[in-house]
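Moving on to chain A:
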Amino acid sequence: MLEIDDLTLAYGVNRVVRGFNLSVDQGEVCALLGPNGAGKTSILRAISGLMRPLAGQINFEGKSLIRRAPDRIVLDGIAHVPEGRRIFPEMSVLDNLLVGASVHIRERTKTRELIERNYAMFPILKERARQAGGTLSGGEQQQLTIARGLMAQPRLLMVDEPTLGLAPAIINTLADTFRALKSLGLTIIVAEQNAEFALRVADNGTVISGGEVSFSGTVDALRDSERLRRAYLGA
Partner candidate 1 sequence: MASSFGVIRAGLLGAALCAGLVAGPQLAKAEDTFKFGGVFTLSGPASFLGLFEEAAVRLAVEQFMKGDCIVEAVPPQPCEGGGLKIGDKVIPIEWTAYDDVSEDKKSIDAVIRLVEQDEARAIWGPRMNSALLSAASILDPQGIISICAICSSPAMTVGRKYGHDITDTGVIEKHGMGEFIHETPERLAEHGIDPALFDGRKKLGFIGRNELYTVHGSIGWQEAVEKGGGRYEYQHDWAVLYPFGTTDFAPHVAKLAEQDPDIVLMDAYIFPDMLAIMNEMKKQGLNYETGEIILLGNDVLMLQIFVDVAKDQGINMSSGYVWGWQEHNPAQDEATLARVEKYVPIYNAKYGDTEVGNSSPFDRGAYDAAIWFLYGVQASGDHTDNDKIVEAWRNLKINGLRGPTNEFFTRPDTGEKTGQLFATEYIIGVADEKVFYTGISYRDELFYGPYVYGDKLPK
Partner candidate 2 sequence: MTAFAQQLIYGASYGMNLAVAAAGLALIFGVYRVINLAHGQLIMLGGFVAYVVATQLGTHFFVGFFAAMIVMGLLSIVLENAVFRFLQRRPLTDQLLASLGLYMVLGTTALRIWGDFEARPIAMPGEDWALTAGEIRIDGARLVTIAITLVLFASLYFVVYRTHLGRTMRATAQGEETAALMGIKKRRVAAIVFFLGGALGGAAGAMLGALFNVRPDMGFQPLLMALVIIIFGGMGSIAGSIVAGLILGILYNLTVFYVGSKLGDLVPFLVLLAILMIRPQGLFGLPDRNA
Partner candidate 3 sequence: MTLLPAHRISLRDRRTRAVIGWLVLLAFLGILWAVVDNNYHLRLLVGAGTAMIAVIPFGLLMGHMGYLAMGQGGFVGVGAYVVGVLTVQQFEFDFWAALPCAIIITSALAYLLSYPLFRLRGYHFAIGTLAVGQLLYIMFDSWEWFTGGPHGTAGIPRPALGDYAFVTNQRFLIVVLFFLVIAAFASWWLARGHVGRALSAIRQDEDLAAARGLDVFRYKQLVFVFAAGFAGLSGALYASMQIAIDPSSFTIWSSFQYVIYVIIGGSGTLLGPAIGVVFLVVLDQFIQDFGKWNQIVLGGLIVVTVLFFRGGLWGGANLLWHFALESVGIRQIVAQALGAATRGK
């Protein structure tokens, strides 16, 4: 579904990702693992069009995403939930969700259905619908960003550091959410520092360190891997 070949990313002359390859199949949950600064976020930004690659190919369902504007990529079916829970703090929860549906806002019934589905999946958002986004708790905000990503009705959902700064109990709920999303047939890429969480929700994992892939394989293989540990400790 998503094929990345030999991707190189740079800020100015500073190359943050070198020769990165990734292949994600339909319905799969793929974890990008690596320490802070490994280049995970840059890869997600490149996929969603926020960053232009220096070299390499990104194909989604056979179409190249290179030089495609972010809003077109959303329309193509990729939603990117950015790190740091970037909700729109002064807008209500409902408005946040509606902004997420920008690409098909004219189709009112569809939007309404999506909102109802989100409310069903995240009941707290329904309770807080009229509240300003900035007043939600950390876990609620993370739910909101994921729900907002789902509003675009993506086939591929990319979530950046969902567990950052969340309490363990909330992380558990989040893991349930991911399993629920997977059961709906959604393809997911989750970029995580928290390997434990990633291994719980993902099918396959790719470990990045220093901008390069250091390991790639199934979660089970990953779990036993020395390399994972080394990637973290050695970085």
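Going forward, a residue touches a chain if its C-beta (ideal position, glycine included) is under 8 Å from a C-beta of that chain, and two chains touch if they have at least 3 such contacts; residues count from 1.
Candidate selection criterion: all candidates are chains of the complex that A comes from, given by their letters.
Not measured: the values here are computed from a predicted model.
By the touch rule above, chain A in this complex touches candidate 2 out of 1, 2 or 3. Touching candidate 2 in their complex are the following residues of chain A: 48-50, 69-71, 74-75, 79-80, 82, 86, 88-91, 95, 98-100, 102-103, 105, 148, 152.
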